[in-house]
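Yeah, one chain of the complex is gone here, protein chain that is, but the others are all in their spots.
Take a look at chain A:
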Amino acid sequence: MIKLTDIDKTISSKFQKEFILKGINLEIEEGEFVTIMGPSGAGKSTLLNIIGLLDDASAGQYLLGEEDLTSLSDKRKAKMHKEHFGFVFQAYHLIDELTVYENIETPLLYRNVKSSERKSLVAEILDRFGMVAKKDLFPAQLSGGQQQLVGVARAIIGKPSILLADEPTGNLHSAQSKEIMELFQKLNDEGTTIIQVTHSEDNAKYSKRIIELEDGAIVKDYNSQEAQHA
């Protein structure tokens, strides 16, 4: 489904070009659950942002299915975000001025979903996440774990084919982390492709494939379950 070929990401500092990502070749199939790991500064977030069209690669080719996403207009990017991608952030990034309900509803507004349908979709997801009682609270009134649940709900309400998560549990306790990871696993079972970045070995265990990044290059790419057996 996702195919990256010879992707480079460079930044030009005063005297020279500096590589953040160099020669990334990566294929991810539909329905996979992939974890990207690596030391700090390795380029994990950069890679995820390129996949999620939040950042442009400096060189190389990016195919999503048949479609070439290498350099898109702002409008096309917004369209891809609506159709394919859901994002979960370490810092949740909920809009402080909107309630739980309204935060989850926001992506539907950009998809021109009818009001009645919006209501039932949001109600459904609130029910599923056990947040019905909290729907009129503002983000500041929730715990971190609850906020991240809302973050995930918002990411998936538009039924994206790919869910991207950059350290989704970085700010959470282990119990809260576990809840989120189990949710991811369920979503993956239902067919959503998931790519997550994490430092936690425990979280990585939920995925089937681990990609290790170092200094902007892929150093390992293996099936986590098989590796454990070996």
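Keep in mind that, in the parts below, a contact is a pair of C-beta atoms (placed from the backbone, for glycine too) under 8 Å apart; a residue touches a chain by one contact, two chains touch by 3 or more; residues count from 1.
Rule of thumb we're sticking to: contacts and distances are computed from a predicted model.
Missing chain, UniProt protein name: "ABC transporter permease", from among "PPM-type phosphatase domain-containing protein", "Aldehyde oxidase", "ABC transporter permease" or "Spore germination protein".
In the complete complex, the residue from A:G43, A:G60 or A:P107 that touches the missing chain is A:P107. Remark: the omitted chain is touched by one listed residue; of A:Q90, A:T193, A:S207 or A:S224 this is A:Q90. Shown as candidates are A:K22, A:K44 or A:H81; the residue that touches the absent chain is A:H81.
By the touch rule set out above, chain A reaches the unshown chain at residues 45, 49, 52, 54-55, 74-75, 78-79, 81-82, 85, 87, 89-91, 93-98, 102, 105-107, 109-111, 154, 158.
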